[in-house]
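What follows is a single structure, and I will ask about it in a moment.
Heads up, one of the protein chains got dropped from this complex, but the rest are sitting where they should.
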Amino acid sequence: MRARLPEFPTQHIDRGQEISFSYLGKRMSGLGGDSVAVAMYDNGVRIFSRSLKYHRPRGLYSLDGESANTLMNIDGIPNENAEKRRLRDGMEVSAQNVRGRPDTDFYSFINWFDRFMPAGFYYRMFHRPYKLWPFFLNRIRKMAGVGTLDIHREFDDSRRFEIFLNADVAVIGGGTAGMNAALAAAGQGLRVCLFEHRAWLGGHMDWRVVEFEDEPLFERARGLAKQVEANTQIRLFTQAPVTGIWGNKLITAYQTGKDGEYFDERYIECRAKSVVVASGCIERPLVCNNNERPGVMQVNTAWRLARTYAITPGKRIVFSIGDDLGLEAALDLAELGLKVLAVADARSDKQNADLLTRLQSAGIEYLPGWAASNVKGGKHVRGVELSELNGSQTCSFKCDLLVASAGQQAVIGPLSTAGAKFRYCTETGLFQPTEMPPKMFSAGRMTGLTHPGSIDTSGTIAGLEAAAACDRDVSTNLDAARRAAAKLPGETKGCDLVYGPGIGAGRKAFICFDGDGTFKNAVQSASQGFDAPELAKRFGGFGLGPGQYQVPGQNLAMAMSNINGTPIENSQFTTVRPPLVPLTLATCVGPRHNIYKQTPLHRDQKARGGIFRNAGVWRRARYFSPDLDCRPEIRNVRENVGLLDGSSLGNFRIYGPDALRALQRVYVSNMEKSREGRCKYSAMCNETGNIVDDGVVTKVADDNYYFTTTSNRAGITIEWFRYHTRFDDWDFKLVNLTDSMGSINVAGPNARNLLQKVTKEDLSNEAFPYMAYKELIVGDGVSARCLRLGFVGELSFELHVAASHSQYVWDLLWEAGQEFKVHPFGMEAQNCLRAEKGHVIVGTESEQRVTLLDIGLGFLWDSNDTSSNKVGAPALRACENQQGRMKLVGFRVSESGVTPLDGDIVVDGNDIVGYVCTTRISESLDCSYGMALVKDGYATRGEKIRMCQALGKRHDEYTATVVPPQFYDPDGQRLRT
Amino acid sequence: MSAVFRRSPIIFDRKAVEKKGSLGWEVVLEFEGEGGGPWLVDLSHLQRWDYQHMELDSTAPFGLSVPAEPGQVFIQNDKCIARMNRTQAMITCLRTGDSIETRRAVEFTDMTDAYCMLAVVGPETPCVMEHVSNLDLFKPGRKMPFLTQGPIMHIPAQVVTLDAGCVLMSFSRGYGQSFADAILHAASGCGLRPGGKSVFNKRFFQKHE
Partner (left out) sequence: MSFTITCPICGERDVYEFHFGGRDRGPPPSHDNLTIEEYLRYAQFRTTRTEAQLEWWFHSNGCGSWFTTWRNPANNREEKPQEMSNDQQ
């Protein structure tokens, strides 16, 4: 670390805190408050990286991450912008995109071959023959490396959060305009959120020492900042760049945590009622030859190095600027004792007269109507040529720092993502909004104001307008503020310099640093027909890098209109896209919460060795043994008795005078036939006759029903009922009881014997036949709804009990089942069992091409009913006798030695004529069986169909015979006994 | 019948210091190392009712008066009645052990087991909630308590803002455990920890009794 400039109140460093870090293995040190790039600069680092294409040396150009020059690998994370990352003790920093070190990069010779790499070079050179592209791709990627990702790195997701804010007024930009806007809105009692990308408020006033109304600008700004910080109506977010504004004023930003804060980075979503954008200006780079040599930097970079960080930016300094801020900076650096040799000003008139007088008395050579034309030096600036804009005169200076800028450009990103339209304003030299989205207001420097009083007042006006958009009556204050503004200076004339004098072909005049886009590339793009900025941007690769278009920004728009010879006021800014600033993916992702539903028996099933799988929103036990064929589970249900946790099943109540009409509308059957004490199986179709749900309905009392749905449909059942009755003023009420009920299926020949042990109710076949419904009392008085169904093809009882009672009831059944050696079974066993029985699962044996009728459930449909307008009935009627439909069939594989898989295709020659929905190997049938959807020509019983394995690289064909899908107990004797 | 035969969907990975049996539930009154808040309190054992009626305004379920506007919440008799829409209200007994007779007219549905109910308690409650939801749960000028129906961590929920330091969240019971784990993680920066029912009682009954 070098000696810093004397202490001064503009500085943001902590001299008491020395921070040590390493760069490429070398120990360095900085001060508290430094950014990594600033500390490196102070330690003498001048070449920070090599450029993407030509491997040109690149140095510290900006301080707010406007270019990729200072992308570093910091503590193992690539592509960290060293300008924005605050220095921390023990940081390990290394360079990217270099072979060796940035100052001795092996690939630097490529710079001499630029003439062979015109715009669109990669696109045009390497795609023919196409086979060679992978080879070149690999080479190019190695040369143009953008960091190495450590794919094994784990981000601590408990330090990367997301927060959601609700604001009345959101203010983007914490300069004095933004602060005034925030205070004005907060003064109306509104909730204000203020976003500032730097670590402190103040914007460009923060380092300016000139006085306004007898107070230095930085002190004024800091006074304002104190008011903002003290205002409880304002939530202030510093180090929080806005990444975009989305529909209806949703602002996204991310914030980097300061030392001691509980997060590393957090993502912010803020929904506001109105928005003030005071995002200010950044500098418009000067486009001249070698304008990106290390040692060329923006005005604010040199200025802030001195004023904010007390670092000497250079020993011999030349300025080439385009606005009064440049003059002020030159004077200020000279007053700090730095050697300022000359100031070239691209403007010929409208300068601030006072600054010119002071410049003169400071003895600094001033050249109005001049600009830098060429920068000399290889790895670093050694001199600069200044020329008159018309090229008539040139002079040279030996220097180690060129402070260069062509004036300002407005930061239009936030407004642009919000949908504002822009047009170049010849007066201010900025792109300014011509059309603002509703309830959005802009203020400050981006509107072309430069006078401190005008900037402040514009902020107050915007803040009050935003308050008015939140329905506050602010007319008195607004009138006063507008009157005050009328007395203050308006917009300032901007600089319209497109590029420096003597640019020639512009081979080394860079419009874009990140992608090495030169002025010559822009000309080449235009000559190839890519003449609009949007096209040149892609073809020449301008602004596609991590700087997110901040460097080429307005320059590309102006250069293209200059090259095309079109009026500059018609120049177009390319679309700005979010994220406006790059951010880490880990921050976007945030904490990876996995929120899913557990059944009330989840812990129990886990303890019994259940292997879980996701099933819609639920997580359910699929297997109970490592044998994924589930043989013991299946055998136990077929021969003995098993218990299944089926709690994800949808359960609902529907009641009210019109409940039956609603059921009639959505179910295909005649629901008038549902009776007390009986389960009625039925299905729902959508408007095109596809089956979407099935389940049973039971009547509890008049106008009061209980029904089940499939697990997947439970979440949208109420939506479905209400959608299809939305034009009917019916009185029915629905209650979703899905999570309220645990469901335990007791299935197998011993099911009755088991269940009878826990209830006094008569469960005999006479008293409680197949498809009956009873309310039981089990154990010591727990009530259970019992449905005698047979999905798995055996005698079975489905018990629906309150969720909180489920474990108690399960334990009861388990204990009672010990004498039968009861065993749990999971979803896979259930799937095999029901497939053997030929019972369909909606969505597995059905899809959008097949109707209720095609899968053999046509018997459910009450086709005579036209009065209840059943959903999908006209479609069913239309396809009742339609030819060429797909049909659900059962099949048995005739060959041994093949293991069919779900999804295998049914083929006829080269045609695909169907596919396998579910297939398993049956122990009881001793063959592979399954269900398939096939075109109706192949659906005849006894038909031999060819199947082909569609998974992986195997294409084994095999033959199967079409059979009815009921493989097991086709008469249904077992579930009826 | 064993004393404890009803189970909450949530188990906090903390040792209970004080427990109480009530209506078949085992309710933790205090956990070890509860600290100074904010707390996440499992209230899934509290009895709840869904009540739907076409003329809601003219009725008085359990003798409670029904708020006039959807979103309004009344606290009466240690019971919380929240109006959800034109025809529907949710009634919650806030005292452990409080229970309303179970055989009721058809308009009532016992929803105790349909929901998982969690309370966030403590002055940092707004900080906790802004980590998990974009809902405007503490809108200035809105009379508390009030009901917000919307997503918390993408899970549909009914949220009652009792005051600036206490919200009740109800959502489908199946989500209980993973939801609780997720909110404890998401709001760990605000210091959120599991708390026993006493934490809620202290905050709530002192204020509303």
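Just so it is clear, A and B label the chains in written order, and each chain counts residues from 1 on its own.
Assume a residue touches a chain if its C-beta (ideal position, glycine included) is under 8 Å from a C-beta of that chain, and two chains touch if they have at least 3 such contacts.
Values in this document were obtained by computation on a predicted structure and should not be read as measured data.
**Student:** Among the options A:F121, A:W246, A:W730 or A:W814, which residue touches the chain absent from this view?
**Tutor:** From the options A:F121, A:W246, A:W730 or A:W814, the contact with the absent chain belongs to A:W246.
**Student:** Decide which residue listed in A:T104, A:Q393 or A:T866 touches the omitted chain of the complex.
**Tutor:** A:T866
**Student:** Tell me, which residues in chain A touch the chain that this view leaves out?
**Tutor:** Chain A touches the chain not shown through residues 246-248, 250, 271, 419, 438, 687-688, 716, 718-719, 722-723, 726-727, 866-867, 869-870, 873-875, 877-878.
**Student:** In the complete complex, the non-displayed chain touches which residues of chain B?
**Tutor:** Contact residues on chain B toward the absent chain are 70-71, 84-85, 134, 148-151, 154, 156.
The criterion applied here is as follows: only the chains that are shown with their structure count from here on.
**Student:** Could you grab the centroid distance between chain A and chain B? Build each centroid from C-alpha atoms only and quote it in angstrom.
**Tutor:** 32
**Student:** Give every residue of chain B touching chain A within the complex, in rising order.
**Tutor:** Residue positions touching the partner: 1-2, 5-9, 11, 24-25, 44-45, 50, 52, 54, 87-88, 106-107, 109-115, 130-131, 133-136, 139-140, 153-155, 172-179, 181-182, 185-186, 188-190.
**Student:** Under the touch definition given earlier, write down the residues of chain A that touch chain B in their complex.
**Tutor:** Residue list for chain A touching chain B: 158, 161-166, 189, 191, 262-263, 269, 271, 591, 593-600, 602-603, 617-618, 647-648, 653, 655-656, 701, 703-704, 731, 733, 735-741, 779-782, 802-808.
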